[in-house]
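Omission of a single protein chain aside, the complex is shown with its protein chains in their original locations.
Note that the chains are named A and B in the order they appear, and that numbering of residues resets to 1 at the start of each chain.
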Amino acid sequence: MRKCSLNSLQSVFGKIASSALLYLPVDSADGRAVFSKWDDGTPLSNALNTVRSPKDFFFPQTEDLMRFKTEGKSIEVIDVREETEDFVVFGVRACDVKSFDILDRVFLAEPRDSYYASRRDHGVIVSLACTRPSETCFCSTFGIDAASPAGDVSCWKTESEMFWQANTEKGEALIKKIEELTEECSDEAVKEQQEKTARIMKKLPLAGLNTDAFGGGKTEELFDRPEWTELSEACLGCGTCTFVCPTCQCYDIKDFNTGNGVIRYRCWDSCMYSEFTKMAHGNNRLSQKERFRQRFMHKLVYYPENNDGLFSCVGCGRCLSKCPISMNIAKVMKKLGGE
Amino acid sequence: MQKITKEQLTEKAVSLLRDGTVTHVLGWSAGEFDYDITPAVFSDEASLRKSFVWNDFCGANFSKYLVSKTRGIEGKLLVFLKPCDTYSFNQLLTEHRFDREKVYAIGIPCEGMADIDKVKAICGDGISSVNCDGEKLLVQSIYEDAPISVSPSDVLAERCVNCKSKKHVAYDELMGEDGDVLDSARFDEVSRIEAMSPDERFLFWQNELSRCIRCNACRDACPACTCEVCVFNNPRSGVENKSPANNFEEQMFHIIRAFHVAGRCTDCGECSRVCPQNIPLHLLNRKFIKEMNECYGEYQAGETVGSKSPLTDYTLEDLEPGEVFDRGDINA
Partner (left out) sequence: MNRREETLIPKIGVITDVRIDTPDIKTFRVVTPDGKKAFDHRPGQCAMLSVPGVGEAMFSITSSPTNEEFMEFSIKKCGCVTEWLHQAEVGQQITIRGPYGKPFPVDDEFAGKNMLFIAGGVGLAPLRSVINYCRHYRDRYGKIDIVYGSRSKDDLLDYREIIDEWMTDAGVDVHLTIDREEDGWDGHVGFVPNYVKELGFDTDKTAVLCGPPIMIKFTLDGLVSLGFDKTQIYTTLELRMKCGVGKCGRCNVGAKYVCKDGPVFRCDELDELPDEY
């Protein structure tokens, strides 16, 4: 483990940014944290987390997949893919780091999504341990330790110092780069912080939330539960939960005619939207209840069934704080799990 | 800080259920915390007593729910309406969006709703409870031993800071006292933006709208957006989109929506309340309201049932198109 003083953090950032694009949570003008590109002196936000999750780095809301040129009856397909520049994302919380594992299992499964894979290959994740979780946090429900975040490098911030620990080859390379600006140290201060955070985690209102009622193979048990009606009753059918969610990865592919050729692009989509499953001749989910159920069944049953029991939720709490009607996965789990 | 209590509302709802006046109650259901309240339809006394809640975080405007929740029910639906909600209620009736006979509306006074983000800005994260001692909000955090006392006026939601009316314009029954239409400062921010140079103004909106994640929450919560299928959801419209092909398109979405609700928007502020990216969308609508007031005389959508907005009503005194054009020029 290595450390640097917070006073020298900007020089460390400068060193990292000298060979890769560096992104970190920064306070925006209206007081919310947003992942932004680091420039000389850009201060790290003190906020617990960003409104938008860091999934954007690998699976952006909108991206061009290819272009077409058409002339008469002919079509030319233009590959617009470019090798991603090396980049580092600093300050990713434990929950969000876990979300990348969940996205990987979708996008890196054969056939690999080359757009996503390229960004994964070129991105380095530097996580940052939490010390002041919010009441909306429930990462421990999914076995995530907010005080021991994964990632290529894990960091812990104390009153005066930043501690760095490499976990992967990519991480080792990054640590090597900032070797001169950091010093070898014991992990005592980190351990102390971890113990303190663990005590706080136990006090969180959602600390008791558990996944006992969920997992692969529970479709029959859960699908026709009458509670879905009540749970989905007030759902507006908007996509807020989906779009702030670090693990939601459904997408749409659309064509945009620029007047000078066609761009085929991919954008986030939401199973909460009425036209998500609409075909030319029908729609297999006609009610909001069915669409609402799909989102939670996918996270809590279908995804784990296909992925060795891994749930597709990391307990980041974004949907808890952003749903316009305050309906969310924690409430769904409590209701269906028998409170 | 609310003058009427949860107990009063619960007892009222229970008695109306018991005597058969209503069969369902559209109300607020308690959440995990004191501020995460979900709209719910109650149909029995037990669930009302268990989950019904009324506090400083009951901001959701119920009027739009009447469109869907009055369909296919036996009997009447009781709805509690805050003063601002009653304007949306009337506007929806003007547009024949729900059956008035299916609704029993009770007007309830509102002292303004709190914005949890503002509470957190003062008290920090980790809030375990928010209670009211009659005057102050007592915010308990897991990080503090004693609750932090917060003045309600410091955490009022933006739309409540600029509350336009404490007067109910529609109800079958009123609980508590009715208030007055207020002389609010709601157009001040619009004036400030109008005073900007075109470049500054463009930059202002570009900055705000670029945060949009196109979740459609503004549209889906908006009581003026009640099309059965929104044009932006129709794959055959050619403008169906989740996410924009470019930023320009994003700006168009919000501007088109503002045009679409112009003259019908009651300025209830739901669009800004629900926006996960804190975009002040209500300012677009307020700009339209201000323009209409200045061009055609004061008009408040939803003030009465059946009133025609200046945009759908022609009078000989109407401003000539040329004058509107000149105004635009001056403002630029």
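The rule we apply is simple: contacts are C-beta pairs under 8 Å (C-beta built on N, C-alpha and C of every residue); 3 or more make two chains touch, one makes a residue touch a chain.
As the structure is a prediction and not an experimental result, all values here were calculated from the model.
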Contact set of the excluded chain (shown chains only): A
Among A:Cys4, A:Ala17 or A:Val301, the residue in touch with the chain that has been omitted: A:Val301
Listed residues A:Arg2, A:Arg132, A:Lys177 or A:Arg264, member touching the removed chain: A:Arg264
Given A:Ser127, A:Gln249 or A:Ser321, the one touching the chain that is not displayed: A:Gln249
Where the unshown chain meets chain A, residue by residue: 65-66, 68, 70, 73-77, 79, 81-83, 106-107, 109, 111-115, 117-118, 216, 219-220, 223, 249-255, 257, 262, 264, 266, 269, 271, 276-281, 284-285, 290, 294, 297-298, 301-302, 305-306
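What we mean here is this: only the chains that are shown with their structure count from here on.
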Chain A and chain B, separation of their C-alpha mean positions in angstrom: 30
Chain A residues within the chain B interface of the complex: 30-32, 48, 51-52, 61-62, 132-135, 200, 203-206, 230, 233-234, 236-240, 242-244, 252, 254, 256, 263, 265, 267-270, 273-275, 278, 320-322, 324-328, 330-331, 334
Contact set on chain B toward chain A in their complex: 31-33, 35-41, 60, 65, 116, 121, 124-128, 142-143, 213-217, 219-221, 229, 233-235, 240-245, 273-274, 276-278
